Every structure is written in structure tokens, then in C-alpha cells.
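Here it is: the structure, laid out below.
Removed from the display is one protein chain of the complex; every other protein chain stays in position.
A and B label the chains in the order they appear, each numbered from 1.
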Amino acid sequence: MSRRTQYLLFALWVILLASTPLWASNYVVRLAVTIAMFTALTLSWNFIGGFTGYPSFSTAAFFGLGCYAGALSERAGVPMLLAWGIATLVVGAFAAALGAIILRLKGHYFAIGSIGVVEVVRLVISSWGSLTGGGDGLNLPLLAGGPNVVARIFLAVMLAIMIVTFLITVVVDRSRLGFGLRCIQQNEDAANMAGVNVTLYKVIAFTLSALFCGTIGAAYASWTGYIDPSDSFSILMSIKVPVMCLLGGPGTILGPVIGTAAFTLLEEVFWANFLDYNRAILGVVIVILIFFLPGGLLGLSYRDAMARIGGMFGRTKAAA
Amino acid sequence: MDYLQTLVNGIVLGTLYACLAVGFSLVWGVLNVINMLHGSLIIFGGYLTYFAWHSYGIHPLLALPAVSLLMFAIGYLTQLTMINRVVNQPVLTTLTLTFGLDLILYNFMTVYYTATPRRVTLDLGVVDLGGVVIPFDRLLGMALALILTGILYLMMKRSKIGRAIVAVRMDSAAAALMGIKVNSIYAITFGIGSLMAGATGAIFAMVYPVTTNLSGAYLGKAFVVCVVGGLGSVQGALVGGIVLGIIESFAGQFFGPQHALTVGFLLMLVLLVVRPTGLTGVKGYE
Partner (left out) sequence: MTILVAERVSRNFGGIRAIDDLSFALKEGEIVALIGPNGAGKTTLVNLLTGVLRPSSGHIRFEGQDVTAQRPFEAARRGLARTFQIVQPFPKMTVLENVAAAALFGGKQESVAAAMAMAREQLEFTGLTQFSERSAAALTLAGRKRLELAKSMAMNPKVLMLDEVNAGLNGSEIDGALRLIRQIADRGVTILVIEHLMKVVLSLAQRVLVLHHGQLIAEGSANEIVRNPRVIEAYLGEKFARRFTAEAAHG
């Protein structure tokens, strides 16, 4: 798919989502906000997980920190947009510092370290009751206009963040940074020998992966008006985001967008029709994804997929 | 603060943690797969035991062997049909797959059993050893945990299969060249992992409430024990478990019980950076 086509598809998708208030129900508008939000989260994750190949599960930590940084700022009287800016910077700084330490780990150890971070941050926030309200959560000043108007505002906000992360993805993809990250992903030692400052690049990718999670977290907090530790730091989010990226095609520009769209729509269908079993069905989707879509939807080769399905029914050797 | 009591509490707790983690540690160390199913498998073992007791009056001690065998079979089959396909793939793939499987199991348990905590009430009272008080059910749990891990340890050291597993853990290519059927060993190891999880669940059913809500917490503990103690060995799980138990016990006394968890995770993070091989020094693959 040529770049022009990719940009065009993205633009069309944005327009579609942005136009939902004009032709769809309030429920669908909220769904569009969710899609925009998760697309931005997935595009962010793509920097560290897709381009660099480090399986981070820290998305929830960055999102949650953003929620709290934003909420605390707003409660201290800071205007909403500025609070979001503060949250972005706080989360970015946190990720840079954390990255310098944790990016020394590889593979499984890095994955576990990144999950551990979510747990520790969550537990710290839960315990620091005097500052964060602990398990009771925090309330934020509600926005005027009623839920439907507010939803439209946040559709615009999330779409804006989504567009920004997409643009940054495009720039990184074509730049020296992107090239270097791809080298690191394929062979970190060889990248080092070829002159790539591996540590610096990894930290940059990790920080990029966190930055807008912070913004989104703060915006989300402003939108819902109430946050608590278990919602803000949900491990499920940390797992869903990589799965969405895997589904679409990691390390590509459009992969996260397609993957998030497909995943969220599937989830909606299952949630609406099989409420009790929606988690199990999500699980089945994941299992199918792993077995049949190794490169995500964008990496799909129908011949490969057919061969795999055929291979499950009989020990067929791959065609010579 | 009664140091001795806190220490003993920690040790008792630690042996339970060791039993909880040993199956997880083996699977990780030998197959290089992080089994996100582990927590749910423990709960599943717990539910099976609970319902054997509740509906058929079977005492948990009797149910333990049956549950263990059933769980072994489940694990063996799961590995053979699904996990085996991804054994050599990157972390994200294997972790996501086991997470997907976990979602399925978790959901079915929640729907079938509901999340209401179930308790096997045995009313066994407490034991007083010179001023140190231990609830009898925990003591029983500790004994069983030690017996199980002991049997596993002996099996790994003495039996042919145990040695094959260790060989595969050290170098699967070399093991294959020596005639070991690596895929079978993988399946058996995963089966053992499930067995230990289920057995732990059966033991825990006597001590703790059984509810799907605890699945994540158990998994988290298993992680910490592995990182603290070292992967792929029974000794590692024992050391890691007991160390974690003691630390949590003291942390709970100093900072309050709600912080015990945080301290555990912080310890894990620090160790990951400083000494990922854990206290017994066996490194997992990367």
C-alpha cells in the first residue's frame, strides 16, 4: 500500500469518526471517542513495541499517572488544558527516567518489569490516600453542558491527540530514529556495532510511547469526572493495547489504526450480544490472532493463512 | 512487635508461596513461556476441591490427588495442542496467547461458579508452640506444600523424566540430540505446572477463600517468587517463596498489611535490575 493511500485512509477514518455526531446515536458517538482514544494509545505503544520490539506492558501505568496528574492539577485550580499539558510532561519525565533503568532488560524480563511498574504505581497511588484519595478515588470538576455535549467535545479532543500521534508516527517512520529503532528490533548488537546509540534511541522510543498516554489519561479524567486506582491502572488496558497493535500490524503506520478499529468493533459486537462471555470471546479472538495472523491484518497473506488452516487439519508440508 | 511470631508467620506463608510458584517457575524456566493461566489454574483447582467437599462431602485431603491428576491432564493437553505452537516465538506472542487462554478460563469460572468467595470450613483451631501461634489449617497447608515440593524436587533429581526436564532446560537442542523427545518433555513440564497449580489450589481451599478475584494476585506473587528466587528450579521457588513470605510479613507489621504487596513488587523490580537471576542464580532465557 503506497504512502498516499495510507494517509488517505487515515484521513477518511478520522472524518468518519468526527462526523458521528451528525448522523449517529449518542451511543455511537461515545464509541467513536473510545476508538479515537485507544487508537492514540496503540499508536503510542507502537513506538516501543512495534518499531523497537520491546514488549512493554506499561501503558496502564502511563495512562493512570496521566489521570492522576491531570486530576490533581485540576483540583488545585489549574485550567483544564494546562492540566493536560502538565500530565503529559510528568508522564514523559517518568517514562524517560524509568526507561533508563528498565530498558536494560530484554525479552521476558523487560515484559515483567513493565507489568511490575503498573502494579507498583497503582499500589503507591492507592496507598497515598492523603494525596490521591486512595481507594475512594478522586472527583473532578464536572463540565457544563450535559453528557452528550461533553462527549462531542471529547471526541474532538481524542481525535486531535490521535492525529498528533499519527503524524509523529509518520515522521519517526521516515526518519533516522525510525531506521535506528528497526535496526535495534532486528539485531540489537549489530545495531550497536553499526553506530546506533542504542540506549538513547530506546529511551526516546519508550518516552514517546508514554507521552500521549499521559495526555489521554488526563483528558479521560476530565471527561468522566471521577477516577480511582483500579480503573486507571487496569492491567487489561495494558494487554489490550498491544493486542490491538498486533492485530493490525506492529511497526507500521496504519497497523495500530486498523487493529484498534477491528478490535473495538469486535468487542462491541461481543459485549452487546454475549455480555456474560465477552471476556472469553476476547480470549478466543486473541488465540485465533496468535495462530493465524502472525503479522497482523496488514501482514496478512491469504495464502499463508490458508496454509496454516490446512496445516491444522493434516500435517501438510509447506509448498516447496 | 513479636519478631518470632512475625518470622514464623512469614515462613509459613512463604512455603505456601513456594508451592504456588514452583509450577509457574518450571514452565518459565524450561519452556520459556510465561504462563498467564497460572493464577486461574490455581483457582480452578480450588473450585474443584471446594465442590467436591460441598456437594459430595469429600475431604480436601482426599480430593487433592484426584484434582492434581486432572489438572496434569488438562495442562498436558493444553500444551500439546496450543502452547507448543508458540514455544519458540517472542515474548509478546506467548504471553498474549496464555493471556487469551486465561481470559477464557477465567470467564468460564466466573460464569459457572460466580465470584462469590467459597470457603472450605474445617475449623481446625490453632496450634501454640511456645508462645508462637499458628492456625492449624495453615500449618497443615505448609506441611502439604513442603511434601509436594519435596516430591517434585526428588523427582527432578532422581527420576529419568526429571533429569530430562533439567537437560531440556539447560539446552533443548543438545537434549534433542541425546534422544530426548523435547516436545513430550514440554508437555509433561506444562502438565506438572498445572498439577502444582491445581494442588496449590486444593491446599489453599482449606486456608483462603476461593474466588476468581484472587487469580491476578496469585499470578503476581508467582512472578515475584520467580524473580526473587530464580527460575526453573524447585530450590529457587522455595528460596524465593520463603524470602517473599518473610518480607511481606515484616512489611505488613511495619507499614500495615495493605503495603505488603507493594513491598513485594518493589523488591521484584529492584532485583530485576540488579540481579535478574535471582538468589539461586538460574537465569531464564531472554
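As a working rule, a contact is a pair of C-beta atoms (placed from the backbone, for glycine too) under 8 Å apart; a residue touches a chain by one contact, two chains touch by 3 or more.
No experiment lies behind these values; they were computed from the predicted model shown.
Note on the chain not shown: across the whole complex it touches A. Within the complete assembly, A:191 is the residue of A:191, A:245, A:261 or A:286 that touches the hidden chain. By the touch criterion stated above, the residues of subunit A touching the omitted chain are 174-176, 179-180, 182-183, 186-187, 189-198.
The definition used in the following text is that only the chains that are shown with their structure count from here on.
With centres set at the average Cα position, the gap from subunit A to subunit B is 31 Å. Contacts from subunit A toward subunit B in the complex involve residues 49, 53, 55, 101-102, 104-113, 115-117, 119-120, 123-124, 126-127, 235, 239, 242-243, 246, 276-280, 282-287, 289-291, 294.
The residues of subunit B lying in touch with subunit A in their complex are 28, 32, 34, 82, 85-86, 90-93, 95-97, 99-104, 106-108, 110-111, 216, 220, 223, 227, 258-259, 261-262, 265-266, 268-269, 272-273, 276, 284-286.
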